[in-house]
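Just one protein chain is left out here, and the rest sit where they should.
Then we have chain A:
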């Protein structure tokens, strides 16, 4: 396998492995917890390093995963006091743990190569240098196997506990009634998130793990309402981001993990603008339509109210209307135009009159809104 291919393979595996638990983070409104965990695992690594004095010890990964869980527990304990909101609890816990980690590193581990940069930034380009040797044979980069294990664990956990995760995510009270402990599932999910973070940050750096975890699910969330589809879409989008990011990086000769994050942002942006029903354009369109709809109804009710009264020529005058409603001229004309087109009103002597159809419609709409 060429290094290029290996890097792409690792990128795709990491992206898919991250987006699986990421879907649930996005749906459970806990995206920032991933950011928090990516920072605090540094403390776990440092503490485990002090115990083992070995940078390649598997205990480091265990320490990091444990610290991820500890972060979640601390945050929730703070949050449960109800003295501060959830986001504030996150923002108190992780900077403190991270600061302690940095102080420990600068004070006691200065001579060892435990560089904060390498944890925070990471670089995928170096991944192929670290080889996996089995029985004397070179069977590929180490990162391929570590991330693949991670992916398998995530995949199995999510397939096996799909039902539980779904219920807990969308209706925690129902799940408690059904005898599925929301707390247990929650911590299980968080364990997955911390393990994934630990496994992935070696390859891509901790900040970009957040991009991989949140980006594809957030993009998929704009495209579908079905949890299974969302899971599949996010893995697909993650893989596309990974590969296109790699080509962007080799084209411009810049940071690979950085370009993957940029592609994640780019793909999200495209979907954000164009997504049917949930995108920016359709949101603006819907907003405009609703505004027009509302103004048409308002005008109909207004006409109905003042029909046949003395002030009708004032209240429903074609030219006094915009001043009366405090709508601007163009908008008033547009509203009247649409009502005319649908045959709900007619204009007699510069006064807007309801037609029979319009009268029926406003009566009907009024009943639809105000009757039970």
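Quick note on the criterion: contacts are C-beta pairs under 8 Å (C-beta built on N, C-alpha and C of every residue); 3 or more make two chains touch, one makes a residue touch a chain; residues count from 1.
Simple rule for what comes next: contacts and distances are computed from a predicted model.
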Ask   = For the chain that is missing from this picture, which UniProt protein name fits: "3-oxoacyl-ACP synthase", "Metal ABC transporter permease", "Cobalt transport protein" or "Fibronectin type III-like domain-containing protein"?
value = "Metal ABC transporter permease"
Candidate in contact with the missing chain, chosen from A:211, A:303 or A:339 = A:211
Inquiry  = Please identify which residue in A:226, A:253 or A:310 touches the non-displayed chain.
reply    = A:253
Remark   = Cross-chain touch to the chain not pictured, restricted to A:99, A:183, A:346 or A:364, is A:99
Contacts of chain A with the absent chain, listed as residue ranges = 25-26, 29-32, 34-35, 39, 78, 81, 83-85, 87-88, 90-92, 95-96, 98-100, 102-103, 106-107, 110, 116-117, 121, 205, 207-208, 210-211, 213-215, 217-218, 221-222, 249, 252-255, 257-262, 264-265, 268, 272, 275, 278-280, 283-284
